[in-house]
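One protein chain is absent from this view; the other protein chains keep their places.
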Amino acid sequence: MPVEDTTMLFDRSRKSSGTVVNVNGVEIGGKQLVVMAGPCAVESRDQILETAHAVHRSGARILRGGAYKPRTSPYNFRGLKEEGLQYLAEARDETGLPVVTEIMDARHLDIVCRYADILQVGSRNMQNFTLLEELGRLQIPVLLKRGMSATIEEFLCAAEYILSGGNQEVILCERGIRTYETASRNTLDLNAVPILKRRTHLPVIVDPSHGTGYSWMVPHLARAAVAVGADGLIVEVHRAPNEALSDATQSLSPDEFDEMMKTLGPIAEAVGREIDHLEPAI
Amino acid sequence: MPVEDTTMLFDRSRKSSGTVVNVNGVEIGGKQLVVMAGPCAVESRDQILETAHAVHRSGARILRGGAYKPRTSPYNFRGLKEEGLQYLAEARDETGLPVVTEIMDARHLDIVCRYADILQVGSRNMQNFTLLEELGRLQIPVLLKRGMSATIEEFLCAAEYILSGGNQEVILCERGIRTYETASRNTLDLNAVPILKRRTHLPVIVDPSHGTGYSWMVPHLARAAVAVGADGLIVEVHRAPNEALSDATQSLSPDEFDEMMKTLGPIAEAVGREIDHLEPAI
Amino acid sequence: MPVEDTTMLFDRSRKSSGTVVNVNGVEIGGKQLVVMAGPCAVESRDQILETAHAVHRSGARILRGGAYKPRTSPYNFRGLKEEGLQYLAEARDETGLPVVTEIMDARHLDIVCRYADILQVGSRNMQNFTLLEELGRLQIPVLLKRGMSATIEEFLCAAEYILSGGNQEVILCERGIRTYETASRNTLDLNAVPILKRRTHLPVIVDPSHGTGYSWMVPHLARAAVAVGADGLIVEVHRAPNEALSDATQSLSPDEFDEMMKTLGPIAEAVGREIDHLEPAI
Partner (left out) sequence: MPVEDTTMLFDRSRKSSGTVVNVNGVEIGGKQLVVMAGPCAVESRDQILETAHAVHRSGARILRGGAYKPRTSPYNFRGLKEEGLQYLAEARDETGLPVVTEIMDARHLDIVCRYADILQVGSRNMQNFTLLEELGRLQIPVLLKRGMSATIEEFLCAAEYILSGGNQEVILCERGIRTYETASRNTLDLNAVPILKRRTHLPVIVDPSHGTGYSWMVPHLARAAVAVGADGLIVEVHRAPNEALSDATQSLSPDEFDEMMKTLGPIAEAVGREIDHLEPAI
């Protein structure tokens, strides 16, 4: 695959102004940076509602939360499934935040689409080609996470599966790659951001939570992601990280998230972008 | 995950004699090494029949061939689908060789199970957990390939998804991992074979075709795989490698395969195993 | 090695305020960010003088340039050696910029110390332990680059070799690690910056030139490095990148460097740091 490949639908030359994905009025890929935040997994009605309000107050524009959870071991907590989706929808109703949640299986599409505003394809499914094809047939925004050891070319080709089906609403997400280094959970590949922005017209966001694995590192890499030119962030926030059923070490508390958000504005400005700090909805 | 984890169904201590998977009389995991061979993809009736007879004559015990092909780009050849499965079944009828073929999507299970004797889960789907769960509910042998950057622990946990569903017929396959080295397509990790044999009671086979990416290397690594203690091999053979629609550089011609097979016997013997050279069936 | 290891001289707890390395009045590790810039290799008197003046005008505080060059192939240009050092010294005299240059061999120490203000240990020599020991016996600042596949623990232990000899003037440099990704020359590991800052009291700078391999990417990652908390940058600048005898693709032109420098100030400020834009010296 050459550096410029005009036969590919993702190619920058196809849409030099860049794709802006509009989710219920929230524009991803525009001047305004978009922060998606929320817990790794929806664990209870209370947990997601409380977290949704908190991240909303701090400036998040999209609520994240997993209802179907891919887990390395079959014996780990794997999500509340439809019950979790219902709580997410309730949180959206209360806060106005659109919801992004993971789709693990094409057979769940009917039910997940009933509740979600953006469908997330996780790293382990980046090359689940039949799932990508199904998503290509829908008209719903897709957040495609880079596979754990996917090259940028493979990542772009995975996006092409969706685009070639007719769905143009694809958001790319760099979330760290697997390397020999064990001091962090993954190695966040910020090189990927300018490369993706140059190769493609699609919005590119960064996940500093999975990209580092440790909550104290998240604000540092979130700032770097904004500085490098990302169109947004997706960040794990839990009302009580120590009690989280998954990703406890990498989840920010609402206070930590709030503090981080305050630091992003000046950096966004320095690279010609903005971050809107919403007023509390209630 | 500790080195010995007796709570896991894959743990060696659960079945110290080792699991032997019986596929229409072909035993995988026994004293006899089992070689699976055939083209990357079924391309035509002629192609698969001719190749099946050839590999059978050279001692292969299982026929491989893809009907549903996961491909990096959506614009590549993606298999003949059911037509390909029919040709595979015809080749089995003519040669007596059981058939292994890839399952990419749980929704294809009905149709693929109608024709296949072993279901292969490809590297990209090693952590397609809902697919693994479905396979756990069946009573059909599963060939589980290691993910491109899966740790051995993740690989074993993926097998656990199948085992914990009730299906004990799991065959593990080392097929090379992704590293910085570009002189070969992947880095075949033969360290994984003794580790897997020590940690688990499941049979372990090796794929030197994907593990190297070049046909001239395959016989060398096939011999190494036998020497290191693998229970079998899976090898790509095409009647005319230069014309193959996928994996052309790594496919052996029938003659090259035959020559390779002749060299495996003495090595198998040296490590206390056997390879049966079948007489031509016709 | 535990996360905090007070037996190690590099440990943060030993010097909670952080080490500031003073090089002829330029402080590395203080509030002010320090940018080191210059060509990969000194190629001629004209080239280094012209480049030195240019980077000085744009705000660089240290001049870089290689006189002894480690090259993958023995048949590549390997530096002007002492002649190159003399030109560097001349450039320092003209601009006032202290000089950092690579030391490849302990036997060159006498001569290199005659001209250099900071000795750089390249990635390939990060674990050249006898060289590190010699540097530990001197009182000259050492810029220690992370090895191509060094873990953070190995990197810190390499610094410990120098510190334990008595030389406390060590500057750490993240310059990208080797991964499977080929779209950039290395994968710049910005996770390493906050980890190193937390684990150690030593200054940490970033090399976005080697960390990316492409000049167009350098400004993006330079901004990210400032945002993530680095104490400085080291950047390759060549008066005519297309004609460079080494690292042509990753060298900035003086104009590109100048443009990049102008963008760093606001980001530095956003993270509580400063970058001084010097007035032209002449």
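Order as written gives the chain letters A, B and C; numbering starts at 1 within each chain.
Everything that follows uses one rule, which is that a contact is a pair of C-beta atoms (placed from the backbone, for glycine too) under 8 Å apart; a residue touches a chain by one contact, two chains touch by 3 or more.
Note that the coordinates shown come from a computational prediction; the quantities given were computed from them, not determined experimentally.
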For the chain not depicted, the shown chains it touches: A, B, C
Touching the absent chain when the full complex is considered, from B:Val20, B:Leu49 or B:Ile195: B:Ile195
Hidden partner chain, touching residue among C:Met104, C:Ile171 or C:Ala244: C:Met104
Residue of B:Val35, B:Leu97 or B:Met217 in touch with the missing chain, whole complex considered: B:Met217
Missing-partner contacts on subunit B, residue numbers: 149, 151-153, 177, 179-184, 187-195, 198, 211-212, 216-217, 220-221, 223-229, 263, 266-267, 269-271
Absent chain, residues of subunit A that touch it: 149, 178-180, 182
Residue ranges of subunit C at the interface with the undisplayed chain: 1, 70-75, 104-107, 124-125, 127-131, 133, 148-149, 153-154, 157, 160-161, 164, 178
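Here is the rule we use: only the chains that are shown with their structure count from here on.
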Chain copies touching (subunit A, subunit B) - same or different residues, decided at half shared: same
For subunit A paired with subunit B, centre-to-centre distance based on mean C-alpha positions, whole Å: 35
Intercentroid distance (Cα basis), subunit C paired with subunit B, Å: 49
Two or more partner chains touched - positions in subunit B: 149, 178
